[in-house]
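One protein chain is absent from this view; the other protein chains keep their places.
A and B label the chains in the order they appear, each numbered from 1.
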Amino acid sequence: MFDFSDVTTPLHAFLSRLLGESLAVVTECVLVAVALISIYAVFAMIMIYAERKVCAAFQCRIGPDRVGKWGWLQVISDVLKMMTKEVINLRQTDRFLHRIAPFLVVTASMTTFACLPWNKGAQIIDFNVGVFFFLAVGSVGVVGILLAGWSSNNKYSLIGAMRSGAQIISYELSIGMVMLTMICLTGTMSFSEICQQQADLGWNIFRGHIIALPAFIIYLIAGNAECNRGPFDLPESESELTAGYHTEYSGMDFGYYYLAEYLNIVVCAGIAATIFLGGWAPFVVPGLDGFNEVMSMIPGFVWFVGKTFFVIGLLLWQRWTFPRLRIDQILTLEWKYLIPISMTLLIGMALLVSFGLTF
Amino acid sequence: MEENEKSICPETPQPQPVQEEKKETAPTDKSTSQPTAAPTPKPAAPRPTPPPASPAKNEIKPEVVTPEELHERLAHLKAEGYSLLENLTGTDWGEEGMGVVYSLTNPETFDMTHVKVIAADKETPYLDSVTDLWDIANFYEREVYDFYGIIFLNHPDLRRLFLREDWVGHPFRKNGYEESNNPEIAETDEPISDLAVKYTLTPDGKLHKEETPLFAEEDYVINLGPQHPSTHGVLHFRTRLEGEIITKIDPHLGYIHRGIEKISEELTYPQTLALTDRMDYLGAMQNRHALCMCIEQALGVEVSDRVQVIRTIMDELQRIDSHLLFFSCLCQDLGATTSFLYGFRDREKVLDIFEETCGGRLILNYNMIGGLAYDIHPNFQRRVKEFIPMMRKNLKEYDDIFTGNVIFQNRSKGVGILSKEQVISFGCTGGTGRASGWHNDLRKHRPYAAYDRVEFKEVVRTEGDSFARYMIRLDEIRESLHIIEQLIDNIPEGKIAEKMKPVLKLPVGSYYSAVEGSRGILGVHIESKGDKMPYRLHYRATGLPLVAVMDTACTGYMIADLIAIGGTIDYVVPDIDR
Partner (left out) sequence: MAIKKNPIIDNIPHEEFQDNETLEKLVEELNQNGVGVVVGALDKLIDWGRSNSLWPLTFATSCCGIEFMAVAAARYDMARFGFEITRNSPRQADVILVNGTITTKMAPVLKRLYNQMADPKYVVAIGGCAISGGPFTKSYHVVKGVDKIIPVDVYVPGCPPRPEAFLYGMMQLQRKVRVENFFGTVNRKEQDPYKEKMDEQYVELLKQQEEA
């Protein structure tokens, strides 16, 4: 199995020799930041393109196909346009908060993006309380959304932001609960250890079997709601609130919301892949040594990205199938169904673990 | 072969090979139209009874009452069972003064009676309001006030309905209206008043105006529209919210008011036809059918059987087209974008059929006074026959992807419930009325064209909620397919257009005809003074009652429900504003 620390450790040693310890760390930080932002941008483009093509396929259409071959330059032209578009400053709004809100959203999504374990040894943020950190940073985004709604001085925005606040904060509960269930199984909150464990013992979704599978489904539902994606796209439900909390944003400020929306899906899917589907761990079947050998040849980040896109596919599928829920139905679903179920799952998992019924 | 000898039952259509049906040119003489190539006699729907050419069977002879006894008389008629105010036409009769024709209908038997009243005062005419008898009178009277300046006493909210509140004058008045008083392009934003105006008569016979606020100072009012994706056009709802709950809706109309009725007064009868398609563009065939039928009946022209059958088929295709768009837009409004595209995919097939015969996709211009513009295309029957099974199959697909969806069911069941009394009082015809258990299909109750000789079910449900309204439309597509199936092989031979005089002049009188449009009863009221142009042409818009009922239907539900209710009530804004 390819270990990314084989690359980073010599690099660190080399830089330390060249620049001294502290300067080396600064240089590495810059390098990592550049790498992170570029991967972020690349993933955003892939996501936007994928969504447009996938939804076209669902809808008996072709989708973008004129800009570049198969329309693959479409997103680039969108980005160019967005960057050169005017950013409108509104009168009688809180300008500082209005401008800062999209940055908060995009920062939150970027930081959570940095938590993803791409490969063995290739993880930017890795704490022993990684899961906890992820949840904490992820909820900064909702502040941005609330600020956007409040500072826009627009009634639609305000309603959208209020919905968003109610929705995201509620669904964070069941996400936390489901993660707790899985932490109960793994016994660690560090993403890298969770992955390592799954590489050694098998994917969590198989290890936790009857508890992990419903937990996975609940995570997908709640994660989808966290990303404000259909059928939970109430905060920006275009047929009711024109564009919800970002109604008044134009140009690149709007672009940040757009970007963050798509990246949040990647993050949501990536965490699902990490916690339930083994992260970068290859698919192995005990006993089939030849098969396992071949599987292990495939590098970890391929596994990780592959699993992430599998989950993204699931999310896109249901995004383009279901109609939108109503706000009271969303809250009912969360408080009356998902939270009780996930609490039960937590207890069930505790029982499984304590009786040694996991694999 | 004489027409009345063809007596093959229409319920059992016999499929005919396509190449045998040579109907590209309409034969002028029926006796020579024996199809020589056909081995079997062509099955044709029998004409029930050849009606005598009685002139103007749709002429109405309204009972004239004085303004003083108007309210009492109407209340009496309502108590007698005429509890539907189907139409209300304001007219400026010039010398006689301004007045109103009330068209009342019995919602069970569909008998009609008409009451005419002329206001005494010619400068500031006033009449008693009947808003206490019928809810829909509220909007109808506001419309008349807007057009003619007739003041309705005790009307709770007598503002203008269509024109800007700072509009000068009343454009439908025959004299005294100066067009130059109003700018073509308004420079300023419209001053939207928050005051409801009520006029009462003081004991000494003077008008007293009182103003009450529509919304309180601390109310949270949001404007849905005029530019809003879910109002299906430029409609403006001022919505008062309590959290997410709607407590009041004040519809604001007129953003697409083009004054079609006023323009028509300066056009000859054949010219007026051009504007009908643009009113309710999803019922282009039916609108035009209504106007043609009204003029033909007024002239005493009897169109051929072939025309009747083709008109019926076209009306039903149009209904399918409209209901498919209804389905698509509802899905779009509820966030199910994929179903939206499925609906449009199938709608294109209907448009293909239209395009081949009529040349247009949306604005069809097919019906003419006395017949049709052109004969059907040779491919018409084949394509329709291909379309029917395909549509049946795809309806199942809709059920799979949307109707059965638990989210949709939760969002539509028990939402926006309208009782039967409410829909009758508001005059909500069409699917909206039928969803509340009111049998109001004019195709059954006042049959016209070829509807009396086809077998179909009047789809009625009793729940009155959004889901019922949705299901009605889908079931009506099935019924329409069934109707077309019966007729498509039985299109009789005949003239496609009667020979009409070059200049048409309707006899003096008032005429009213109605058809079942895609969204309800579409009526045409013509006042003629014997000219080649209508003195007054009024359409009973299907959409106006549907918008009027929105306040009642939405109060107590959420903003998201407003979208679902508006979507299922299915109004088309240019039809409301005309």
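To be clear about the criterion, contacts are C-beta pairs under 8 Å (C-beta built on N, C-alpha and C of every residue); 3 or more make two chains touch, one makes a residue touch a chain.
Owing to the predicted nature of the structure, the values given are computational and were not obtained by experimental measurement.
Displayed chains that the missing chain touches over the full complex: A, B (touch as defined at the top).
When the omitted chain is restored, the residue from B:R159, B:K174 or B:R345 that touches it is B:R345.
Within the set B:H257, B:R319, B:R411 or B:R540, the residue that contacts the chain not displayed is B:H257. Within the set B:E123, B:D189, B:D204 or B:E217, the residue that contacts the chain not displayed is B:D189.
Annotation: of B:I150, B:L325, B:I488 or B:L537, B:L325 touches the absent chain (contact as defined above). When the full complex is taken into account, the listed residue touching the unshown chain is B:G233, out of B:G233, B:G430 or B:G464. Residues of chain A that touch the chain left out of view are 52, 56, 59-67, 71, 73-74, 76-82, 84-88, 91-92, 238, 242-243, 246-251, 254.
Although one chain is not displayed, its contacts with chain B can still be listed: residues 162-164, 171, 179, 182-190, 226-229, 233-234, 254-260, 262-263, 266, 274-275, 278, 281-282, 325, 328, 340-341, 344-345, 347-348, 351, 361-363, 573-574.
FYI, only the chains that are shown with their structure count from here on.
Once the centre of each chain is set as its mean CA position, chain A and chain B turn out to be 50 Å apart. Interface residues of chain A facing chain B in the complex, by the touch rule stated above, are 55, 58-61, 155-156, 159, 230-231, 233-234, 237-242, 320-329.
Only residues 220, 222, 228-230, 244, 331-339, 341-342, 345, 401-402, 405, 407-408, 410-411, 558-563 of chain B touch chain A when the two sit together in their complex.
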